[in-house]
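Worksheet: the structure to be examined is printed underneath.
Left out: one protein chain. Kept in place: all the others.
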């Protein structure tokens, strides 16, 4: 069976998760550009969709929740209304109950925003939870396409 | 004891709840004005704060939840960055499990946005819940100041 | 040339514009459902994308701007995190400088939210602008697929 909206959760391309998203009025501000906090939300959408494509979204995997602990954000160039952006997501390091993720918001090959994201794994009660090896394996080898 | 931030939840003035709020960058869009869906959120802030001042916020009163069923919204004039707005809230009619609320977003005495809001009362399971007479009484007679 | 992300702006289906969108964390609230003002934004995304597909987006057509004057919103059932929603958009009536649009947010064939939207056409200075017949014609006959 074909999916009705095949690319809505993005795609894997060369081992990177790529999510396309459009800039709407709601994302912009009176400066005529995308409001800076929106990039943080765009990255969260991309992480959610990457996990969705991997079949790991939302506690479906051993009741693990992913909580953002740290984000180092670089705002390089502004995006504007109607821009068709891509969010690129890479899993960089996994150790214990933490995962380091690199994300970039791109426009036509240029990086507009870059974030190094530290995500903690916690159980339903919020206690640290060790990353299962099976999950780590899937993060290490994102599909090629 | 004095409250640290006395007017943060607004005030009653002549039987109307008045909430002041500032327009920040996050509220505006690339058109240079407040994004239209923000007025809907501004009204929800005002209803929450009105209930807060009445001591009825958030299921504190017999586990009643307030759910918006209908909003008739008129967008009259645009608000802009840095505007200091007031949201005026009036309870208009109460019948059964419904409350009709009239709200206006004002700037220096001009109405920018107007909404007739129908709110349903439901219990924790989402079933309709009759408005208790004591609560209706408080809505009918909002404090004068 | 094939588009990289073909369905991102939705599709026409039986003369209706259909936009698919995912519910992310940013769209939900502590009640566990989609925050009510988000439906208003979802409808704006859909109108933008419908105009985009028609080649009429953003003043590309005779410097006409579309401004929402009125929305009658019915909140019927809640959407939740991860739901894959469709926004259906129909042009209903066109007269003078106004267009009446009917929109529905659907989940698996059920209508969760319904809005009757009155949009005014204005020029760059905000003055009413008559709907050009050529544009009206395109609205009347949305593509079949």
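In order of appearance the chains are A, B and C, and numbering begins at 1 in each one.
What we mean here is this: a contact is a pair of C-beta atoms (placed from the backbone, for glycine too) under 8 Å apart; a residue touches a chain by one contact, two chains touch by 3 or more.
Being a predicted model, the structure only gives us computed values, none of them experimental.
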Quick one: which shown chains sit in contact with the chain that's not drawn? A, B, C
Tell me which of B:20, B:72 or B:122 is the one touching the absent chain. B:20
Against the hidden chain, chain C presents residues 25-26, 28-33, 35, 37, 80-81
Residue positions on chain A contacting the omitted chain are 31, 35-38, 40-41, 44, 65, 67-75
Across the whole complex, list the residues on chain B that are touched by the chain not included here. 4-9, 20-22, 24-26, 41, 44-45, 48-49, 52, 57-58, 81-82, 84
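Please note the rule applied: only the chains that are shown with their structure count from here on.
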If you average the CA atoms of chain A and of chain B, how far apart do the two points sit, in angstrom? 35
Could you tell me the distance, in whole angstrom, between the mean C-alpha positions of chain A and chain C? 27
Touching two or more other chains, which residues of chain C qualify? 41, 44
